[in-house]
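Heads up, one of the protein chains got dropped from this complex, but the rest are sitting where they should.
The chains carry the letters A and B, assigned in the order they are written, with residues numbered from 1 in each.
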Amino acid sequence: MESGSKSINKKLMMSTETTPKHREFHPHILPLSVYIGVGSALFILTGVTVAASFVDIGGVGNLILALLIASIKGSLVALFFMHLLYDNKLYALFFCVSLIMLTAFIVITMFDTMRRDGIYEQRSSPIQISADIYKNMQKHEE
Amino acid sequence: MENATQIELGRVNYHHHNPNLAHHFHDMEQQHESIKLGVWLFLVTEVLLFGGLFCFYAIYRAWHPEMFIEVNQLLDVKLGALNTLVLIFSSVTVALSIRSIQMDNKKQAVMFLAITIICAAIFLVVKYFEYSHKIHEGLLPGKYFANPDIAAVNPHIFFSIYFGMTGLHALHILGGMIFLTWVLIRTHMRAYSSSYYTPVEMGGLYWHLVDLIWIYLFPLLYLIG
Partner (left out) sequence: MYNDTEKNFLTHPKGIMSWLLTLDHKRIGIMYLAAILAAFAAGGFFALGLRLELLNPGKQFMDQDTYNKFFTLHGAIMVFLFIIPSIPAALGNFCLPLMLGAKDVAFPRLNLASWYVYMLGAMFCLYSLFSGGVDTGWTFYSPYSTQTSTSVISMTFGAFILGFSSIFTGINFIVTVHKMRAPGMTWYQMPLFVWGSYATAMIQVLATPVLGITLLLLIMEKVGGIGIFDPEMGGDPVLFQHFFWFYSHPAVYIMILPGMAIISELIAVHAHKKIFGYRLIAYSSVAIALLGFFVWGHHMFVSGQSEFSSMVFSFITFFIGIPTGIKIFNWMTTLVKGSICWTTPMLYALAFLILFTIGGLTGIFLGALGLDIQLHDTYFVVAHFHYVMMGGTVIAFLGGIHHWWPKIFGKMYNENLGRFAFCFIFVGFNMTFFNQFMLGSQGMPRRYHDYSNFLKTDLFERYHGFSSYGAMILGVGFVIILCYLVASLFNGKPAGNNPWGGLTFEWSTTSPPPTENFKDDPILKHGPYDYDKVLPKDI
(Lines give C-alpha, C1' and ligand atoms only; values in the text may rest on other atoms or scores of the structure.)
Protein backbone atom coordinates (compact mmCIF):
# COMPACT_ATOMS: atom_id res chain seq x y z
CA MET A 1 0.00 0.00 0.00
CA GLU A 2 2.76 2.35 1.12
CA SER A 3 5.00 1.54 -1.82
CA GLY A 4 2.05 1.70 -4.22
CA SER A 5 1.10 5.21 -3.20
CA LYS A 6 4.74 6.22 -3.33
CA SER A 7 5.15 5.04 -6.89
CA ILE A 8 1.97 6.84 -7.93
CA ASN A 9 3.22 9.98 -6.30
CA LYS A 10 6.53 9.63 -8.05
CA LYS A 11 4.76 9.32 -11.37
CA LEU A 12 2.65 12.36 -10.62
CA MET A 13 5.73 14.34 -9.76
CA MET A 14 7.43 13.26 -12.93
CA SER A 15 4.43 14.21 -14.97
CA THR A 16 4.29 17.75 -13.70
CA GLU A 17 7.98 18.52 -13.48
CA THR A 18 8.66 21.53 -15.62
CA THR A 19 11.27 20.62 -18.15
CA PRO A 20 14.18 23.01 -18.43
CA LYS A 21 13.39 24.15 -21.94
CA HIS A 22 10.46 26.15 -23.11
CA ARG A 23 8.01 23.54 -24.29
CA GLU A 24 6.71 23.73 -27.81
CA PHE A 25 3.30 22.39 -28.55
CA HIS A 26 3.39 19.09 -30.44
CA PRO A 27 0.05 17.48 -31.25
CA HIS A 28 0.03 13.70 -31.09
CA ILE A 29 -1.59 12.56 -34.34
CA LEU A 30 -2.96 9.04 -34.71
CA PRO A 31 -3.14 7.36 -38.13
CA LEU A 32 -6.54 7.35 -39.82
CA SER A 33 -6.65 3.54 -39.67
CA VAL A 34 -6.95 3.64 -35.86
CA TYR A 35 -10.13 5.72 -36.02
CA ILE A 36 -11.66 3.60 -38.75
CA GLY A 37 -10.68 0.37 -36.99
CA VAL A 38 -12.07 1.44 -33.61
CA GLY A 39 -15.20 2.84 -35.25
CA SER A 40 -15.93 -0.41 -37.07
CA ALA A 41 -15.28 -2.42 -33.90
CA LEU A 42 -17.85 -0.27 -32.10
CA PHE A 43 -20.40 -0.82 -34.91
CA ILE A 44 -19.84 -4.58 -34.85
CA LEU A 45 -20.07 -4.78 -31.06
CA THR A 46 -23.37 -2.88 -31.18
CA GLY A 47 -24.69 -5.58 -33.49
CA VAL A 48 -23.32 -8.29 -31.19
CA THR A 49 -24.96 -6.84 -28.10
CA VAL A 50 -28.35 -6.56 -29.86
CA ALA A 51 -28.04 -10.12 -31.13
CA ALA A 52 -27.00 -11.39 -27.70
CA SER A 53 -30.11 -9.88 -26.15
CA PHE A 54 -32.27 -12.30 -28.19
CA VAL A 55 -30.49 -15.30 -26.71
CA ASP A 56 -31.72 -16.20 -23.25
CA ILE A 57 -28.72 -17.24 -21.17
CA GLY A 58 -30.79 -17.32 -18.01
CA GLY A 59 -30.46 -15.61 -14.66
CA VAL A 60 -28.33 -12.52 -14.73
CA GLY A 61 -26.30 -13.94 -17.62
CA ASN A 62 -27.75 -11.53 -20.16
CA LEU A 63 -27.12 -8.57 -17.87
CA ILE A 64 -23.50 -9.54 -17.34
CA LEU A 65 -22.93 -10.18 -21.04
CA ALA A 66 -24.50 -6.86 -22.03
CA LEU A 67 -22.43 -4.97 -19.45
CA LEU A 68 -19.29 -6.78 -20.58
CA ILE A 69 -19.82 -5.77 -24.20
CA ALA A 70 -20.67 -2.21 -23.13
CA SER A 71 -17.47 -2.08 -21.10
CA ILE A 72 -15.39 -3.23 -24.07
CA LYS A 73 -17.02 -0.54 -26.20
CA GLY A 74 -16.54 2.06 -23.47
CA SER A 75 -12.87 1.15 -23.06
CA LEU A 76 -12.32 1.49 -26.81
CA VAL A 77 -13.85 4.97 -26.77
CA ALA A 78 -11.88 6.02 -23.69
CA LEU A 79 -8.55 4.55 -24.74
CA PHE A 80 -8.48 5.59 -28.39
CA PHE A 81 -10.99 8.38 -29.02
CA MET A 82 -10.31 10.08 -25.70
CA HIS A 83 -6.56 9.37 -26.06
CA LEU A 84 -6.21 7.89 -22.57
CA LEU A 85 -3.83 5.29 -23.97
CA TYR A 86 -1.40 7.93 -25.23
CA ASP A 87 -1.91 10.85 -22.84
CA ASN A 88 -0.53 11.56 -19.41
CA LYS A 89 -1.74 8.72 -17.16
CA LEU A 90 -2.99 11.27 -14.65
CA TYR A 91 -6.19 11.71 -16.66
CA ALA A 92 -6.78 7.97 -16.67
CA LEU A 93 -6.15 7.90 -12.92
CA PHE A 94 -8.80 10.54 -12.23
CA PHE A 95 -11.25 8.84 -14.58
CA CYS A 96 -10.69 5.49 -12.84
CA VAL A 97 -11.16 7.11 -9.41
CA SER A 98 -14.57 8.37 -10.54
CA LEU A 99 -15.55 4.87 -11.71
CA ILE A 100 -14.33 3.32 -8.44
CA MET A 101 -16.33 5.84 -6.42
CA LEU A 102 -19.40 5.12 -8.52
CA THR A 103 -19.01 1.37 -8.02
CA ALA A 104 -18.54 1.85 -4.28
CA PHE A 105 -21.65 4.03 -4.16
CA ILE A 106 -23.80 1.42 -5.88
CA VAL A 107 -22.39 -1.62 -4.09
CA ILE A 108 -22.45 -0.14 -0.57
CA THR A 109 -25.98 1.22 -1.04
CA MET A 110 -27.04 -2.27 -2.09
CA PHE A 111 -25.58 -3.67 1.15
CA ASP A 112 -28.64 -1.99 2.58
CA THR A 113 -31.32 -2.39 -0.07
CA MET A 114 -30.64 -6.09 -0.72
CA ARG A 115 -30.41 -7.13 2.92
CA ARG A 116 -33.46 -5.53 4.47
CA ASP A 117 -35.39 -8.77 4.92
CA GLY A 118 -34.30 -8.87 8.53
CA ILE A 119 -36.35 -5.77 9.24
CA TYR A 120 -39.08 -5.55 6.63
CA GLU A 121 -41.39 -8.35 5.54
CA GLN A 122 -41.41 -7.12 1.98
CA ARG A 123 -38.47 -5.69 0.12
CA SER A 124 -40.57 -2.96 -1.37
CA SER A 125 -44.26 -2.42 -1.00
CA PRO A 126 -46.48 -2.52 -4.09
CA ILE A 127 -48.40 0.60 -5.07
CA GLN A 128 -51.19 1.32 -2.65
CA ILE A 129 -54.70 1.62 -4.01
CA SER A 130 -54.91 5.22 -2.82
CA ALA A 131 -51.91 6.29 -4.88
CA ASP A 132 -52.54 8.92 -7.54
CA ILE A 133 -51.37 6.57 -10.21
CA TYR A 134 -54.61 4.56 -10.14
CA LYS A 135 -56.76 7.65 -10.46
CA ASN A 136 -54.87 8.53 -13.63
CA MET A 137 -55.45 5.06 -14.99
CA GLN A 138 -59.18 5.30 -14.47
CA LYS A 139 -59.20 8.54 -16.45
CA HIS A 140 -57.29 6.81 -19.19
CA GLU A 141 -59.86 4.02 -19.41
CA GLU A 142 -62.76 6.47 -19.55
CA MET B 1 7.43 42.27 -18.46
CA GLU B 2 6.54 40.90 -21.89
CA ASN B 3 9.91 41.48 -23.45
CA ALA B 4 11.96 40.73 -20.41
CA THR B 5 14.31 37.82 -20.57
CA GLN B 6 14.86 36.26 -17.22
CA ILE B 7 17.44 33.73 -16.26
CA GLU B 8 16.61 31.62 -13.26
CA LEU B 9 17.49 28.14 -12.07
CA GLY B 10 19.77 27.87 -15.07
CA ARG B 11 17.00 27.96 -17.61
CA VAL B 12 15.95 30.52 -20.13
CA ASN B 13 12.42 31.66 -19.58
CA TYR B 14 10.88 33.86 -22.21
CA HIS B 15 7.32 34.68 -23.10
CA HIS B 16 5.92 33.99 -26.51
CA HIS B 17 3.68 36.37 -28.27
CA ASN B 18 1.09 33.70 -28.92
CA PRO B 19 -2.18 35.60 -28.43
CA ASN B 20 -3.88 32.45 -27.13
CA LEU B 21 -1.56 32.18 -24.13
CA ALA B 22 -3.17 33.49 -20.95
CA HIS B 23 -0.93 35.72 -18.85
CA HIS B 24 -0.67 33.41 -15.86
CA PHE B 25 0.63 30.40 -17.78
CA HIS B 26 4.27 29.86 -18.55
CA ASP B 27 3.86 28.32 -22.00
CA MET B 28 1.29 26.80 -24.36
CA GLU B 29 2.08 23.27 -23.20
CA GLN B 30 1.27 24.15 -19.58
CA GLN B 31 -1.92 25.90 -20.66
CA HIS B 32 -3.06 22.99 -22.82
CA GLU B 33 -2.34 20.42 -20.11
CA SER B 34 -4.08 22.50 -17.44
CA ILE B 35 -7.21 22.93 -19.50
CA LYS B 36 -7.21 19.24 -20.37
CA LEU B 37 -6.91 18.25 -16.72
CA GLY B 38 -9.72 20.67 -15.90
CA VAL B 39 -11.94 19.10 -18.57
CA TRP B 40 -11.16 15.61 -17.30
CA LEU B 41 -12.17 16.67 -13.80
CA PHE B 42 -15.38 18.04 -15.29
CA LEU B 43 -15.96 14.66 -16.94
CA VAL B 44 -15.40 13.04 -13.53
CA THR B 45 -18.23 15.15 -12.12
CA GLU B 46 -20.42 14.12 -15.08
CA VAL B 47 -19.76 10.43 -14.39
CA LEU B 48 -20.88 10.87 -10.79
CA LEU B 49 -23.88 12.99 -11.78
CA PHE B 50 -25.14 10.19 -14.00
CA GLY B 51 -23.90 7.77 -11.34
CA GLY B 52 -26.77 8.72 -9.05
CA LEU B 53 -29.22 7.59 -11.72
CA PHE B 54 -27.26 4.40 -12.44
CA CYS B 55 -27.47 3.64 -8.71
CA PHE B 56 -31.24 4.09 -8.85
CA TYR B 57 -31.41 1.79 -11.80
CA ALA B 58 -29.38 -0.89 -10.05
CA ILE B 59 -31.42 -0.79 -6.86
CA TYR B 60 -34.86 -0.87 -8.48
CA ARG B 61 -33.82 -3.47 -10.99
CA ALA B 62 -32.61 -5.67 -8.15
CA TRP B 63 -35.92 -5.14 -6.35
CA HIS B 64 -38.18 -5.72 -9.36
CA PRO B 65 -36.34 -7.82 -11.96
CA GLU B 66 -39.58 -9.26 -13.40
CA MET B 67 -41.07 -5.78 -13.86
CA PHE B 68 -37.97 -4.53 -15.70
CA ILE B 69 -38.11 -7.53 -18.02
CA GLU B 70 -41.79 -7.06 -18.76
CA VAL B 71 -41.65 -3.30 -19.21
CA ASN B 72 -38.56 -3.00 -21.30
CA GLN B 73 -40.31 -4.93 -24.07
CA LEU B 74 -42.25 -1.69 -24.60
CA LEU B 75 -39.15 0.19 -25.68
CA ASP B 76 -38.26 0.17 -29.36
CA VAL B 77 -34.95 -1.70 -29.76
CA LYS B 78 -34.68 -0.67 -33.41
CA LEU B 79 -34.81 3.04 -32.62
CA GLY B 80 -32.44 2.56 -29.70
CA ALA B 81 -29.94 0.70 -31.86
CA LEU B 82 -30.27 3.32 -34.59
CA ASN B 83 -29.46 6.04 -32.06
CA THR B 84 -26.50 4.06 -30.78
CA LEU B 85 -25.07 3.79 -34.27
CA VAL B 86 -25.70 7.49 -34.93
CA LEU B 87 -23.87 8.46 -31.73
CA ILE B 88 -20.93 6.15 -32.40
CA PHE B 89 -20.64 7.58 -35.90
CA SER B 90 -20.66 11.12 -34.49
CA SER B 91 -17.98 10.10 -32.03
CA VAL B 92 -15.79 8.93 -34.92
CA THR B 93 -16.36 12.17 -36.84
CA VAL B 94 -15.58 14.41 -33.88
CA ALA B 95 -12.35 12.45 -33.33
CA LEU B 96 -11.52 12.92 -37.02
CA SER B 97 -12.20 16.65 -36.81
CA ILE B 98 -9.57 16.91 -34.06
CA ARG B 99 -7.17 14.94 -36.24
CA SER B 100 -7.87 17.29 -39.16
CA ILE B 101 -7.18 20.42 -37.14
CA GLN B 102 -4.00 18.82 -35.79
CA MET B 103 -2.94 18.52 -39.44
CA ASP B 104 -3.99 22.12 -40.16
CA ASN B 105 -6.77 20.97 -42.48
CA LYS B 106 -9.40 23.54 -41.58
CA LYS B 107 -11.89 22.61 -44.28
CA GLN B 108 -11.98 18.96 -43.26
CA ALA B 109 -12.28 19.86 -39.59
CA VAL B 110 -15.31 22.04 -40.27
CA MET B 111 -16.88 19.28 -42.36
CA PHE B 112 -16.42 16.64 -39.64
CA LEU B 113 -17.75 18.98 -36.96
CA ALA B 114 -20.81 19.67 -39.12
CA ILE B 115 -21.44 15.94 -39.55
CA THR B 116 -21.16 15.49 -35.77
CA ILE B 117 -23.72 18.20 -35.11
CA ILE B 118 -26.08 16.76 -37.73
CA CYS B 119 -25.76 13.33 -36.10
CA ALA B 120 -26.62 14.89 -32.75
CA ALA B 121 -29.70 16.45 -34.31
CA ILE B 122 -30.75 13.09 -35.79
CA PHE B 123 -30.33 11.54 -32.35
CA LEU B 124 -32.63 14.13 -30.81
CA VAL B 125 -35.25 13.74 -33.55
CA VAL B 126 -35.34 9.95 -33.04
CA LYS B 127 -35.58 10.57 -29.29
CA TYR B 128 -38.50 12.93 -29.93
CA PHE B 129 -40.40 10.22 -31.81
CA GLU B 130 -39.69 7.71 -29.06
CA TYR B 131 -40.86 10.11 -26.36
CA SER B 132 -44.06 11.09 -28.16
CA HIS B 133 -44.89 7.43 -28.65
CA LYS B 134 -44.39 6.76 -24.93
CA ILE B 135 -46.46 9.77 -23.98
CA HIS B 136 -49.23 8.64 -26.30
CA GLU B 137 -49.26 5.19 -24.68
CA GLY B 138 -49.40 6.70 -21.21
CA LEU B 139 -45.99 5.24 -20.37
CA LEU B 140 -45.00 8.17 -18.20
CA PRO B 141 -42.94 8.59 -15.03
CA GLY B 142 -44.40 8.45 -11.55
CA LYS B 143 -47.90 9.66 -10.90
CA TYR B 144 -48.51 10.47 -14.57
CA PHE B 145 -48.20 6.82 -15.54
CA ALA B 146 -51.47 5.76 -17.17
CA ASN B 147 -51.18 2.42 -18.86
CA PRO B 148 -53.35 -0.28 -17.26
CA ASP B 149 -52.09 -3.16 -19.44
CA ILE B 150 -49.00 -4.00 -17.40
CA ALA B 151 -49.29 -6.78 -14.84
CA ALA B 152 -46.03 -6.23 -12.92
CA VAL B 153 -45.86 -3.91 -9.90
CA ASN B 154 -44.38 -0.42 -10.00
CA PRO B 155 -43.94 -0.04 -13.77
CA HIS B 156 -44.04 3.74 -13.35
CA ILE B 157 -40.66 3.59 -11.60
CA PHE B 158 -39.06 2.11 -14.70
CA PHE B 159 -40.34 5.06 -16.67
CA SER B 160 -39.15 7.51 -14.01
CA ILE B 161 -35.72 6.02 -14.47
CA TYR B 162 -36.04 5.81 -18.26
CA PHE B 163 -37.09 9.42 -18.67
CA GLY B 164 -34.66 10.60 -16.01
CA MET B 165 -31.64 8.95 -17.60
CA THR B 166 -32.43 9.56 -21.26
CA GLY B 167 -33.73 13.07 -20.49
CA LEU B 168 -30.55 14.09 -18.68
CA HIS B 169 -28.55 12.49 -21.50
CA ALA B 170 -30.56 14.38 -24.14
CA LEU B 171 -29.86 17.63 -22.27
CA HIS B 172 -26.17 16.83 -22.48
CA ILE B 173 -26.50 16.17 -26.22
CA LEU B 174 -28.13 19.57 -26.57
CA GLY B 175 -25.37 21.24 -24.59
CA GLY B 176 -22.76 19.46 -26.67
CA MET B 177 -24.45 20.60 -29.88
CA ILE B 178 -24.33 24.22 -28.72
CA PHE B 179 -20.67 23.99 -27.74
CA LEU B 180 -19.65 22.17 -30.93
CA THR B 181 -21.51 24.74 -33.04
CA TRP B 182 -19.48 27.47 -31.36
CA VAL B 183 -16.30 25.50 -32.00
CA LEU B 184 -17.35 25.02 -35.64
CA ILE B 185 -17.86 28.74 -36.13
CA ARG B 186 -14.52 29.53 -34.49
CA THR B 187 -12.79 26.89 -36.61
CA HIS B 188 -14.32 28.39 -39.71
CA MET B 189 -13.00 31.80 -38.61
CA ARG B 190 -9.51 30.28 -38.50
CA ALA B 191 -9.20 30.65 -34.74
CA TYR B 192 -7.57 27.23 -34.43
CA SER B 193 -4.54 25.61 -35.96
CA SER B 194 -2.12 22.81 -35.16
CA SER B 195 -0.44 25.08 -32.60
CA TYR B 196 -3.69 25.87 -30.76
CA TYR B 197 -6.79 23.72 -30.96
CA THR B 198 -7.59 23.20 -27.27
CA PRO B 199 -11.36 24.00 -27.51
CA VAL B 200 -11.81 21.50 -30.36
CA GLU B 201 -10.17 18.76 -28.34
CA MET B 202 -12.15 19.63 -25.21
CA GLY B 203 -15.43 19.59 -27.13
CA GLY B 204 -14.39 16.20 -28.49
CA LEU B 205 -13.62 14.81 -25.03
CA TYR B 206 -17.03 15.90 -23.78
CA TRP B 207 -18.75 14.43 -26.81
CA HIS B 208 -17.01 11.08 -26.33
CA LEU B 209 -18.20 10.98 -22.72
CA VAL B 210 -21.78 11.61 -23.81
CA ASP B 211 -21.34 8.74 -26.27
CA LEU B 212 -19.79 6.56 -23.57
CA ILE B 213 -22.75 7.08 -21.25
CA TRP B 214 -25.15 6.15 -24.04
CA ILE B 215 -23.14 2.98 -24.69
CA TYR B 216 -24.20 1.89 -21.18
CA LEU B 217 -27.72 3.32 -21.29
CA PHE B 218 -28.64 1.45 -24.47
CA PRO B 219 -28.22 -2.14 -23.21
CA LEU B 220 -29.39 -1.31 -19.68
CA LEU B 221 -32.67 0.24 -20.83
CA TYR B 222 -33.45 -1.40 -24.18
CA LEU B 223 -31.83 -4.81 -24.29
CA ILE B 224 -32.06 -6.48 -20.90
CA GLY B 225 -35.09 -8.66 -21.27
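Operating definition for what follows: a contact is a pair of C-beta atoms (placed from the backbone, for glycine too) under 8 Å apart; a residue touches a chain by one contact, two chains touch by 3 or more.
A quick note: this is a predicted structure, and the numbers were derived from the prediction, not measured.
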Touch partners, limited to displayed chains, of the chain removed from view: A, B
Contact with the hidden chain (one of B:Met28, B:Leu53 or B:Leu139): B:Leu53
Hidden partner chain, residues of chain A it touches: 5, 9, 12-13, 16, 18, 90, 97-98, 101, 104-105, 108-109, 111-116, 118-120, 124-128, 130-133
Missing-partner contacts on chain B, residue numbers: 1, 6, 8-9, 11, 13, 22-24, 30, 33-35, 37-38, 41-42, 44-46, 48-53, 55-56, 59-60, 141-144, 153-154, 156-157, 160-161, 164
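The criterion applied here is as follows: only the chains that are shown with their structure count from here on.
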Euclidean distance of C-alpha centroids - chain A vs chain B, Å: 14
Chain B partner contacts - residues on chain A that touch it in the complex: 18, 20-25, 27, 29-30, 32, 35-36, 38-39, 42-43, 46, 49-50, 52-53, 62-63, 66-67, 69-70, 73-74, 77-78, 80-82, 87-88, 90-91, 94-95, 97-99, 101-102, 105-106, 109-110, 113-114, 123-124, 126-127, 131-133, 136-137, 139-141
List of chain B residues in touch with chain A within their complex: 10-14, 16, 26-30, 32-33, 36-37, 40-41, 43-44, 47-48, 51, 54-55, 58-59, 62-64, 77, 81, 84-85, 88-89, 91-92, 95-96, 99, 102-103, 138, 142-148, 153-154, 156, 194-197, 204-205, 208-209, 211-212, 215-216, 218-220, 223-225
